[in-house]
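Pasting a structure below so you can have a look.
For this view, one protein chain was removed and the others were kept in their places.
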Amino acid sequence: MDFMLSKEHEMARALFKEFAEKEVKPLAQEVDETEVFPRGTVEKMAKLGFLGIPVPKEYGGQGCDPLTYAMCVEELSKVCGTTGVIVSAHTSLCCDPIMTFGTEEQKQKYLVPLAKGEKLGAFGLTEPGAGTDAQGQQTKAVLDGDEWVLNGSKCFITNGKEADVYVIFAITGTVEKRGRMQKEISAFIVEKGTPGFTFGTKEKKMGIRGSSTYELIFTDCRIPKDNMLGQQGKGFNIAMHTLDGGRIGIASQALGLAEGALENTIAYVKERKQFGRAIGAFQNTQFQLADMATKVEAAQLLVYKAAMAKATQKVYSVEAAKAKLYAAEVAMEVTTKAVQLHGGYGYIREYDVERMMRDAKITEIYEGTSEVQRMVISGALLK
Amino acid sequence: MNLEEYKGVYVFAQQVDNEISSIAFELLGKAKDLAKDLNTDVTAVLIGSGVKGLADQLAEYGADKVIVVDDPELKDYRTEPYAHALASVINKYKPEIMLVGATAIGRDLGPRVSARVATGLTADCTVLEIGDFPLQAVPGQEQLHNQLLMTRPAFGGNTIATIACPYNRPQMATVRAGVMQKITPIKGAKANVEEFNPGFTPDNKYVEILDIVKAVTNTVDIMDAKILVSGGRGVGSPENFKILEDLAEVLGGTVSCSRAVVDSGWKPKDLQVGQTGKTVRPNVYFAIGISGAIQHVAGMEESDIIIAINKDADAPIFDVADYGVVGDLNKIVPKLTEALKAEIAAAK
Partner (left out) sequence: MKIVVCVKQVPDTAGGVKFNPDGTLDRGAMLTIMNPDDKAGLEAALRLKDQYGAEVTVVTMGLPKAEEVLREAMAMGADKGVLVTDRVLGGADTWATSTTLAGAIRNLEYDLIITGRQAIDGDTAQVGPQISEHLNIPVISYAQDIKIEGDSVVVERQYEDRYHVVKAKMPCLITALSELNEPRYMTPGGIFDAYKQEITVWGRADLKDVDDSNLGLKGSPTKIAKASDKVRKGAGEKVSLDPDESVSYIVDKLKVKHVI
């Protein structure tokens, strides 16, 4: 048992941190304020390989492990939750399923440009009536000759209008399971610009406001037969497997937000004076910080453990669920306390903790709410 | 090396386009103090092409003797012929102290020459004095007297170190511009002028100057400014920044501002000092009508000298100011500008 990061990982962290401080942090406030997708930052990250960190080199990636990727999302999210989720959704939800379930042709055609950052990826599972209940899908795909014809819509899609490649789930039929008829779900790769594939409204959100969240609409959208990802009817498994990885990304985002808020608060309480003393000199402040720091570190250990599990284990659903559940709740708690310790300044947009608290909330909701994580964890306990 | 052979305080009298640089006069001012303590005299080393006529000026600023190395190879500054000239002077005349300005020329020439004559060089000194090494007597170690003690900031100003060069000669230092005081020139003063030419034979180390491009001064980035005159909401209006601009102009400084001023649309964002603006560390920072919110202070507290003018005696800016003046900026700033104009005119 060794809790020391390797030198390589330490240096990778230093790289992500430097990039985040220099390239991402200066834009964070503006990105939030204007709700404009940080295209320039994405291009810079693409050049440095940040959009293909866990993808093998032969597919245009960096060939690093999931831990390195998690640290990237963590460091980006320390200064900008929006930038963190852009990388997470692209990598975990689009690159990863194509890497895992794609054919060699699909990998060459889609994974290589995605990993190089020439293209951006997104993932469409959620529908207005199918959130936690992913089986409640309405989008349908019907085979017509050499093409699948998609009809339906997806909502709350991260990287929505900015992506080029989408992993989309749709009903391709019904199957009988234990005497009951169930929907058969399959996964597809859909390219932006395919006729019949359009965008609905852009969501106005509480946090991660620079991320492009859109409704995707499919109206007789015809895609080649070869664009089915994995086997027909295996879509639900693909989605669940993908979300296991995605949760490690979101857990890393939550961890970064909590760390960023803690760092900001430590700096602030040293400088801010009340009653003639720095507020850091008051025991209430000290005890609050101690609790925050302890929880942040506990979250980090869970996140890193889940990332390591992804590298070494075939199944890591429980590790990922625990990491996401805990990191998200810590993010919410720590950012809220950070705002409180900032007092009135914490409530105004000049100070980063205000944004971090808004950004943190979504980590308890997307890619499986905290309640879903508890279902996954307890399900394994009571199996 | 017989250290006793080395006598006198020498100054490299930098000239550019056959005009003596201000740093040379500053060094002569300091050299005079040092020479007095050592009971010796001051020699200026003037290197260039057609520069002999400049010797009198050096005399007026305190040189007892001027050694002129005049050669066509020395027309524009190039490392090798200048290093050859200065190193030859050192080898021939054996000075105990050799001062060079810490300029773009001096910081290239100094190290090259020190390596050639095999002595130490202390860079960017801000204080020079004569004293003992070690500073306090240490049992078992001889305490040397009449040493040049060279004090300099390091680590971006986080530390101060005092350096000696006890066993090698000359004791060489480059000296930061603008720190040492020139003497009031003595009109008609004459120095003993001696010409010396060590001979210049171009070799691989003589580089070729293809072009000389003189810079056009453009607007100064506040992060590069040596003097910042910074205004806050207390200035009252965009028009009233004029009085700050006047003050900045007299001092050769630049105007900057607080966040409140940018938010009010009085000044552009690139002039904003503070956490969400720029971090500055000028030699002098005037905080005028700035309350000193924590986010502003974070961007300027590293300034060498902070002077605050604010009518609120409890303003937090006074917690970081070296010199705080409680009062009405509208009355003080214009008068300050006038007073400084008069001072600067008198000094010329």
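As written, the chains take the letters A and B, and residue 1 is the first residue of each chain.
Methods note: a residue touches a chain if its C-beta (ideal position, glycine included) is under 8 Å from a C-beta of that chain, and two chains touch if they have at least 3 such contacts.
As the structure is a prediction and not an experimental result, all values here were calculated from the model.
Among A:49, A:124 or A:368, only A:49 touches the chain left out of the display. Between the chain not shown and the residues B:223, B:294 or B:307, the one that touches is B:307.
Touching residues on chain A toward the chain that is not drawn are 7-8, 11-12, 15, 18-19, 48-50, 53, 57, 61-64, 68, 72. Residues 16, 76-80, 83, 103-105, 107-108, 110-112, 114-116, 118-124, 133-135, 149, 153-168, 178-179, 181, 204-215, 227, 251, 283-284, 301, 305-307, 309, 313, 318-328, 331-332, 335-336, 339-340, 343-344, 347 are the ones on chain B that touch the missing chain.
Please note the rule applied: only the chains that are shown with their structure count from here on.
Taking each chain's centre as the mean of its C-alpha atoms, chain A lies 53 Å from chain B.
Residues 259, 276, 294-295, 297-298, 316 of chain B are the ones that touch chain A when the two sit in their complex. Of all the residues in chain A, the ones that touch chain B in their complex are 29, 268, 271-273, 350.
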